[in-house]
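Sharing a structure with you now.
A protein chain is absent from this complex, but the other protein chains hold their places.
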Amino acid sequence: MSDTATSARDLPVPARGQSLRFYGIWVIAAIVLIVLPLLFSSGSSLTSFSLIGIAIIFALSYNILLGQTGLLSFGHAVYYGLGGFAAIHVMNAVTAYDWPIPLPFIPLVGGLGGLCFAAVIGWVMTKRAGTVFAMISLGIGELVASSSLILRSVFGGESGITTDRTALPHMFGWSFGPQIQVYYLIAAWVMISAIAMYALTRTPLGRISNAVRDNPERVEFIGYDPHVVRYLASCFAGLFAGVAGGLTAINFEIANSAYLGAVQSGLVLFATFIGGTSYFFGPILGAILVTYLQLGLTNLTTVWQLYFGIIFIGIVMFAPGGIAGLLMMHRPLVRSGTLGMVIPSYLLALVPTLVLVCGVILGIETIAHYTESQGQGNVIALFGIPFDATAASTWIIAAVMIVGGYAVARITWRRIVDAWDRATTDARDRGHLA
Amino acid sequence: MLELIVISTLNGVLFGMLLFLLSSGLTVIFSMMGVLNFAHASFYMLGAFFGYQLTRWIGFWPALVIAPLLVGAIGMAVERYGLRNTHKHGHVAELLLTFGLAFAIEEIVSMIWGKSPMDYRVPQALDFSAFTIFSTNYPAYKMFMLAVSVLIFIALLIVLKRTRVGLIVQAALTHPSMVAHLGHNVGRVFMLVFGVGCALAGVAGVIAGPALVTQSDMAGLLGPILFVVIVFGGLGSLPGAFIASLVIGLVQTFAVALNGSLASLFGPLDPSFNATVLADIWNVTIAQIAPILPYVLLVLILIFRPMGLMGARET
Amino acid sequence: MRKLIVAATAALTITMLGGTSYAQDTLKIGYIDPLSGGGASIGEGGLKTFQYLADEINAKGGILGHKVEIVPLDNKVNPQESLVQAQKAIDAGIHYITQGNGSSVAAALEDFVTKHNTRNPGKEVLYFNYAAVDPALTNDKCSFWHFRWDAGSDIKMEALTNYMKGVPSIKKVYLINQDYSFGQSVRADARKMLAAKRPDVQIVGDELHPLLKITDFSPYIAKIKASGADSVVTGNWGQDIALLLKAAADAGLKVNWYTYYAGGAGGPTAIKQTGLDHQVFQITEGIPNGGYQPAMDFEKAFRAKVNMSLWYPRAVNEMRMFKAAAEKAKSIDPVKVAQALEGMKFEVLDGGEGFMRKDDHQFFQPIYISSFGTLKSNEPFDEEKTGWGWHPVAKIDTQQTIVPTTCKMKRP
Partner (left out) sequence: MTQAIEIRNVEKRFGNVGIIHDLNLSVAQGERHAVIGPNGAGKSTTFNLISGHIAPTSGEIRLNGDLISGLRPFEINRRGLSRSFQVTNVFARMTVWENVRCAVLWATGQRYAFWKNVDDLPEVRQRTAEILDDIHLLHRRDVPAGLLTYAEQRELEIGITIAGGASVIMLDEPTAGMSRAETERAVALIRRLTEGRTLVIVEHDMSVVFGLADRISVLVYGHIIASGTPEEIRNNPKVKEAYLGEEGH
């Protein structure tokens, strides 16, 4: 799904195996989505899967901006939130006036809500690109979030607007009361949206968006107005973000101003960037990981925000392609069969790196507990081992692990670089790298 | 009425100058390096917390000098070990780095100092009222803030436009290789610029800390409005930031002073419109929407003058 | 690849979210409040309070022999997150949840619990609200499954205005509130009730300002000053009250402040800084220096063990009353406990009788007006190590706090 991968399909006669593999991925994805709740059927898993599904659509929609068009937005949650409110209002209207609209179509309403707002405000926002666009999106995000508290009749103040999803006309005899039914609804929309957004990357507009991302100035000299391209891209991003918002509204049966806020915008940026913006599936990985971290990490540590920050900084500095970028780096090696040359150095680096990571975690948790609890409840249970935050030994262990781990890890990292160089040289010799 | 106008003007200028104190560092970094430092408000927060801590240990005046230096040093470290490596991936990557940094700094601060507000007080020497106008006292400390902001503005203008250092810095931005050939270390120039920008935020933090609330969420509260100021003023323009700060400060304070709403202007709305959007808009007072006015200004300036008030640089 | 990752994630999710098992004989109460981020200090305080209360109950043999356990669940004051946590709690077999911070969270939870109980008969969940004061929770949105121990903002205003009725020196009142549902209800109630009880009092200003967005309150102070007000009534909390008072002190404004939340975390520190000695008043259901011996003993023991002052006397009432109701119903079944709670009378921590009104599940209790400043010799408790503390000014009896409700309760 990378640029290089798709262009392989541009060959005058696309290879049959290629397209089979291509459709195969989607079919497998669909099967996974169907089977998942059968394997893990507890209420919490269903809730988690539902949230992850929504996060996937949201992150993919964000990547239309960031990855495809090169627009860094700090206010993407505006579309998501407005989509959610549109969905809630229509759901309430359907209930009140007995319109014949069943629940499964409500996300579309959310999408239209996001699209409408993008169509109106997007023209102004997309006048500028780059860092200016980022600041503008931040400002617009604040504007809408603040206004939502003033326009009470629409946004319901800070307590928001509630609805009852079971009151809508039923479809296939499903009431959508039980979470499992909502999960399948979300799963269906994940498939529809993902396919639609993938298709979008393969249209003339999608390709021109890439060109605008790479070099907006040059685009003007091949007949395209980059402003229009950015505008259209933001409309599509708004549409799918709205779908995600509509699904959230169905899932929680409530929409409130927290949907529109900076936290939500920040999370989607995290998910998309950590997953990787250069590949279509990057944001999917990111959405799964970040939602999972958000649900799990917050119960394990109170300073989860610090870990988020550190992970993010690490990705920006050392792997700007995100997780997807890291994975895809290995593809030429896999193809040329030289992957085996780097694996041993990875394994070797794993041990000291893990020690380093554990040291950092221990250090952070120790400080956090030391300052937060002042005097009581100092025992941290980390990896099942109890540590006393006030004991000097804990601090020393953490320090030793960090310093020692780093010293050793550095050596092993150099080995990785060497091994990597050798493997890529081999791969190039075998004709699998440009 | 006169009373309200005079006092609002004074308050507006005071608030505007505080905004400028904050946005000057941001603008300096952007105009020199093209980097938009998302973590700028976090450096401001660090300044406030360092200022608070050092004030307790060694007093306010030494803290006013040392805290910004510390913040500047942290800023230089960030440039040296973070931004410099990210530079090759472009300005958006740099912006993202500082975005992550803002998260981390906020959490580290609340880890060390906790989440409650600090008891950070105005120094004794400035804890009196400077003058009284229409029976409202003006604390000497606010006058001090005003003086510092004006001083920084003038000093920055002089340094950037009139001194050799400023010339080298500006040349380093446009022609890095040429400047390097002339024997200047471009990397060090950038590091210093970033450090100075952060130190300016640190100064703002030390000074604003006692006047506002020193708390671990103070960065998030001021961050967005700072970006409005610099976009409104024109990215990278110091005079632009100065004017924008004043405009936004005055607009906000005057809006608060006014009680008008559409309802008071045109009479109450027909009750049949109750609980509609129209009623919300009709009855909202200007004072209520004061804090969102900067964002409205942002949208307006984008429609009519996308490069900002004094902006020249197209991005 | 993707399948692998999804599967791995799912497996991890299960181990992390659903893996905890609880002993059958414990009675778990899900505590859903912020434990990370900006509101964490408040949430931690509440958690310690509830854990202390659970220990107190367990020391006396628990509830009907069941050991009480508080399960902390971090909601980051986000309604959606709260619903996820509530779902998590329900999956872990929890039938009682308690929450306090944020009316938006409360509204979402109340709605969620009601829907859950309708859709899952036999698996009912009760929601005990100890601090969210939006009147709507016991009026338009009222639910059989929701009980509130804190006085709604209208009740507090009823108490405050009943106090003001007897203070002739109050002549010009200025209202300044945060622009959201709570601030608006404070403002509306103040106007309505003052007009009814003290028609001679002039409302010289009525301000709504955006929530947690103002960094400099001097323009507002200028307006208050220009209005000639002698008293200000405000529902502001958090930094909005701290900054407001700070700006007032800077400008030398001399008025009396009638507040809902000046005593919240950080508030006492801010008041001490401004030097507004006994000019800031607070409306609460109990105060440390109230003079009622059992309450003062409790406060002393609590401070000694938990190292904080008792922010939530209502939490004490909540937990003790829960125990009483379960014992009355001879069951910990949520439906039976709920029925037992309805209309129940109870001797509150700070003395005097309160009752849980059956019509809307609002608890009514005596309300105190207190002022913050230098302490008298018989007032042992200060706040946040400032050396200043709350001094009782007036006690409003339960009967003086009763307000009507529009609740049309749907019972199972």
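We just call them A, B and C in the order they show up, numbering each chain from 1.
What we mean here is this: a residue touches a chain if its C-beta (ideal position, glycine included) is under 8 Å from a C-beta of that chain, and two chains touch if they have at least 3 such contacts.
Predicted, not measured: the structure shown is a model, and the values here were computed from it.
Peer 1: Can you list the shown chains that the hidden chain touches?
Peer 2: A
Peer 1: Where the complex has a chain not shown, which of A:Ile25, A:Ala93, A:Ala211 or A:Leu297 is the residue touching it?
Peer 2: A:Ala211
Peer 1: Which of these, A:Tyr79, A:Phe133, A:Phe236 or A:Tyr259, touches the one chain of the complex that we don't see?
Peer 2: A:Phe236
Peer 1: Just to verify: which one of A:Arg21, A:Arg202 or A:Arg414 makes contact with the chain not shown?
Peer 2: Of these options, the touching residue for the absent chain is A:Arg202.
Peer 1: Take the complete complex as the reference. Which residues in chain A touch the chain that isn't displayed?
Peer 2: 3-4, 6-10, 12, 14, 199-200, 202-208, 210-211, 213-215, 217-225, 228-229, 232, 236, 278, 434
Here, only the chains that are shown with their structure count from here on.
Peer 1: With chain centres defined as mean CA positions, report which chain is farthest from chain A.
Peer 2: C
Peer 1: Approximately how many whole Å separate the CA-defined centres of chain A and chain C?
Peer 2: Whole-Å distance between the two chain centres: 36.
Peer 1: Out of chain A, which residues touch more than one other chain, so two or more?
Peer 2: 146, 150, 152, 303, 305, 372 - these are the residues of chain A that touch more than one other chain.
Peer 1: Which chain B residues touch at least two other chains?
Peer 2: 114, 288-289, 291-292
Peer 1: For a test of understanding, state which residues of chain C touch chain B in their complex under the given definition.
Peer 2: Per the stated touch rule, the residues are 38, 40-41, 179, 207-210, 212-216, 218-223, 225-226, 239, 242-243, 246, 250-252, 265-266, 269-270, 272-273.
Peer 1: Could you please specify the touching residues of chain C with respect to chain A in the complex?
Peer 2: Result: residues 1-3, 5-7, 9-10, 12-14, 16-18, 35-37, 40, 44, 73-74, 76, 78-80, 83-84, 87-88, 90-91, 102-104, 106-108, 111-112, 115, 119, 134, 136, 179-181, 210-211, 213, 307 of chain C touch chain A.
Peer 1: Spell out the residues on chain B that touch chain A in their complex, using ranges where they run on.
Peer 2: By the definition above, chain B touches chain A via 36, 82, 85-86, 89, 91-93, 95-97, 99-108, 111-114, 220, 224, 227-228, 230-231, 235, 275-277, 279-281, 284, 288-289, 291-292, 294-296, 298-299, 302-303, 306, 315.
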